[in-house]
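Here is the structure we will look at.
Excluded from the complex is one protein chain; the other protein chains are retained at their positions.
Chains here go by letter, A and B, matching the order in which they are written, and residues are numbered from 1 within each.
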Amino acid sequence: MAATVEQGKGIGVAALRKEDRKFLTGRGRYVDDLKLPGMLHMAIVRSQFPHAAITGIETSAAMAMPGVTAVLTGDDLEFAAGVPCASNPTGQMVHPTRPPLAKGRVRHVGEPIAVVIAADRYTARDAADAVEVGYAELPAVLGVEAALADGAPRVHEELDSNVGLVLAHRTDGVDEAFARADVVCEATIRNQRLIHVPIETRGVVADWNPASDELVVTSSTQVPHFLRTFLAIVCGVSEAKVRAIAPDVGGGFGAKLNAYAEEFIAAAASRKVGAPVKWIEERSEAMLATCHGRAQIAHMSLAATKDGKVLGMRAHYVQDYGSYLQMLTPLISQLTFLMSPGAYAIPEVDVKVTNVYTNTVPTDALRGAGRPEATHAIERSMDMLAGELGMSRTEIRRRNFPSEFPFTSAIGLQYDSGDYGKTLDRLLELSDDRETFARRREEAAARGKLLGRGLSTWVEVCGFVPSDVARNALGLTPGGWESSTVRMHPTGKATVITGTSPHGQGHATSWSQIVETELGVPFDDVEVIHGDTAFAPYGLGTYGSRSLAVGGTAVHLAATKVRDKARLVAAQMLEASPDDLDFSGGVFAVKGSPDKRTTIQEVAFRAWQAFGMPEGVTPGLDETVFFDPPNCVFPFGAHGCEVEVDRDTGKVEITSYIAVDDCGNVVNPMIVDGQVHGGVVHGIGQALYEEAEYDSGGQLVTGTLVDYLIPSAADVPHIETHRTVTPSPTNPLGVKGIGEAGTIASTPAVVSAVCDAVGARDLDMPLQPMKVWDAIQKGGAR
Amino acid sequence: MIPREFAYERPESVADAAGLLRSHGDGARVLAGGHSLLPMMKLRLAAPETLVDIGGISSLRGITDAGSYFEIGALTRHADLAGSDLLGLACPVLASAAAGIGDPQVRNRGTIGGSLAQADPHGDLPAVLVALDGEVTAEGPDGTRTIPARDLFRGFLTTSLAADEILTAVRVPKAPHSTYVKFNRRAQDWAIAGVAAVVDGDSARIALTGVGAAPVRAEAAERAFWGGNAAEAAARAADGLDPPSDAAGSADYRRHLARVLTLRALEEAIGG
Partner (left out) sequence: MKSAVTMTVNGAPRTAEVEPRTLLVHLLREHLNLTGTHVGCDTSNCGACTVWLDDEAVKACTVLAVQAHGHEVTTIEGIAANGDLHPMQRAFHEHHGLQCGYCTPGMIMTAIKLVEAVPAPSDEEIRRGLEGNLCRCTGYENIVAAVRAASEVRV
């Protein structure tokens, strides 16, 4: 890390967030808050069947309703391309075509078929109900087992089967490892289908100006720059005429890491009707039509010696893609594949992922995106292996941690830095010893409660991604760099323009802290601009716990570049050699003559006046950096969970949750803790409550927040957070991502604790009371 | 999110309201707190042509201590029931059930009359009324009648109220040894199962939520309780039950919950 002087609100300080006030007072500006002159409203007619041919669309009744401007179908809106997918892991994968508005065929309940454009949203909704769609039902494919069965109907006729992609990696010695193992531990572990549920649904306002042919799209998105590029491609217009804006965004969690059919439809509809068009997704619509996540089954097999050394792993994952490929659908199970060995040095592996189409909503990134699946499968497997060997769950982990970093896994990833024993030690220090726990367990039993505790030791790959890796190893269309501009104004204030696109992560605060540390410009004098492609250099957005490690580093480097240039100007002003200047707290001073000094603000003014500039130095202090990381980063940690299970009902209460995480250096500990809290509770939601379910007819059963249970404050415990610090060598700040850590770590910790309480080998999530009660009946629990 | 169009009436008296219901016929629905009806309308699962909003009829609000029983106006809200010291002491089964409905904002709008007239099999108050052997007053264009709890609930979302009758008041006896035990997954959820227990010396009345299309009296358990044996009673709580099976609970699990929750409710009621 650069040598810096810590100031009031520089790196490492728990600075309160500068973005809060507008949100606290109701002055945030989310997409639905936007009103444009002449703006019309869009409602969408969606498929009621999981698989059908469209035999006709009757729009006349809807068109006849007062206030309706247009009813548009797939025949009315022309697109130059289908909904894009930017991931092709093998480079050979066929991407099935998906027009933004269905043409003749629908493949999941909720697929857009037609849109109504009307004067207000009430009228639009009424008219959408008046559109009559004729369907000829086709056999639907539901569930990966059915999709893989012989003679299964096909989701996409242009493909040979419902298998979209198979990824495989096998080391030479894996059969030998299994042959000489003392024990082989096998398990099938389901990671259920989930729905993201950011509290703000998706929404878009598209404004196509017929006079200038400019398209401005304001969308609740995590990736405005991708959106602009894809709007240009799909709508067939010059990218230079397209401006995408992410306003305040009410949560994402991967749901908004996409370029969706509705964004293209709104843009095309705006062009068609010559007016701005707003579409705000209803919650029950979001459940049906926004990407889902997870939906993966892992068949795990660990070969180990009797003293707990894992010799080899066979892992076969089956991923439900849903009906189409969204922006990063194939990447998700690829990340599972890459992280399959988790935090363990497993020398021999045989890993395979079979990806399958079904007639359901496409799956894509959901907080953690592939890594929670990998972590859950390996962590549960390690628990089961410990059980079979009669070894403690902590000891088996310790015996298999990598001993040196950087560590290259059998998959070929290089884990940049780590000390897994350190976080586990810290967790154990914070937890009750065996005897105390045993006593408390007896006391709980007297109250009819089964006490259990569990843990996970997790590692993830994040900070996506070196562009060569993006292309060559992952098969991604875009690179993985990030950009930032740092601009000093003549009055001494600074503006940061970032390609990241926060939606709760507090980048305005953290990026200001980085600038204060690097330039000595006070935190409150720094403004951060993001989310508007008209202002920002090209950026890649916020996802995959990348913003700080890649985007924050870009800010740091741009600030460093500003400082380097300022040094030259300051040297001229002070009539000294640049090398003779000290810089600290925003002040350049001549070494040995501390009263010969000037401030960064004075230098900014001089650089704006630009007279008497040093030879070869251009006016202004305004630097832009594109940073392409040399590696990903690998945060890690150990989470411990304690539960009380009601013996008579099976209801689980989490009574203690301790997170010990290591994300390298920390810019703002308050924000880091907040990310962990949110991530852990998201994972607890998966472990205990959440599951997206389709019935045998392909209808989504969990179509509202009455049926899809996301936890409230009353349903989750206090979360205790602790840290160790192992800096990353991958970036000059020494930082790693933390936004997904809690979600990755928590599901296996909770399941481990419940299994411990009821004496079960393993249980599938979510752990609803009935399932746990059944396990108690079968298991003869303590 | 957006209800279909409807006509809106806001009568100032029960008589006017009943007259409006009759004149508008089957397409009219009564709007009280709106916390069952409006969500269904927003999902377009219900689409009444006319809403008759009785919210302005202030005489329908309030809890009156009438000696051996309470007279409760239909528009009395769950928050009023849960916060009533009077009910907390003399009819805790009603106060405790109301305190567990939905969430604070829902309890600030939802009403006792609305919940009973809705007759949702997972709603808590129908079982409470049955366990208390309470009764409701129904007023229509043809006059006023009293409907005992046992005759009110007819099945899934169905009561014996006529389409032009309005549930105006609820009468429940005082029952200081009573409670409601609800079992759900998240705090704000509907009951997977619930038990209302009212103990009076050697006898008990027990009614169950969530195990049938309407609240179910656990008569075998009541008989087994005679003399105060909560464990005996609980063991019989699922006798004759034919509960539904769904994602939240199989029929077997619901039978089991009926027994477990009955024991808890009886012990709490006796202790209370």
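In the analysis below, a residue touches a chain if its C-beta (ideal position, glycine included) is under 8 Å from a C-beta of that chain, and two chains touch if they have at least 3 such contacts.
Source: prediction; values computed, not measured.
*Asks:* For the full complex, which residue in A:Met65, A:Val184 or A:Met670 touches the chain that was left out?
*Replies:* Going through A:Met65, A:Val184 or A:Met670 one by one, A:Met670 is the residue touching the chain not shown.
*Asks:* Of the residues listed, B:Asp103, B:Asp151, B:Asp200 or B:Asp246, which one is in contact with the missing chain?
*Replies:* In the complete complex, the chain left out is touched by residue B:Asp103.
*Asks:* So one chain is hidden, and I want to know which residue out of A:Gly678, A:Gly698 or A:Pro766 touches that hidden chain in the complete assembly.
*Replies:* Among A:Gly678, A:Gly698 or A:Pro766, only A:Gly678 touches the chain that is not shown.
*Asks:* Going by the touch rule given at the top, which residues of chain B touch the chain that is not shown?
*Replies:* Residues 1-8, 10, 31, 34-35, 38-39, 41-43, 51, 53, 55, 79, 102-106, 108-109, 186-188 of chain B touch the chain absent from view.
*Asks:* Taking the full complex into account, what residues of chain A touch the chain not shown?
*Replies:* Residues in contact with the chain left out: 16-17, 19-30, 32-33, 35, 122, 196-201, 248-251, 253, 282-284, 503-506, 670-671, 673-674, 676-682, 704-706, 710, 712-716, 718-719, 742.
We adopt the following convention: only the chains that are shown with their structure count from here on.
*Asks:* Between chain A and chain B, tell me the centre distance in angstrom, where each centre is the average of that chain's C-alpha atoms.
*Replies:* Computed value for the inter-centroid distance: 44 Å.
*Asks:* Touching chain A in the complex: which residues of chain B?
*Replies:* It comes out as residues 1-2, 4-5, 43-44, 103, 183, 185-190, 192, 247-250, 253, 256-257, 260.
*Asks:* Which stretch or stretches of chain A touch chain B in the complex?
*Replies:* Against chain B, chain A makes touches at 121-122, 125-126, 129, 282-284, 648-649, 651, 689, 693, 701, 704, 706, 709, 711-712, 714-715, 768-770, 773-774.
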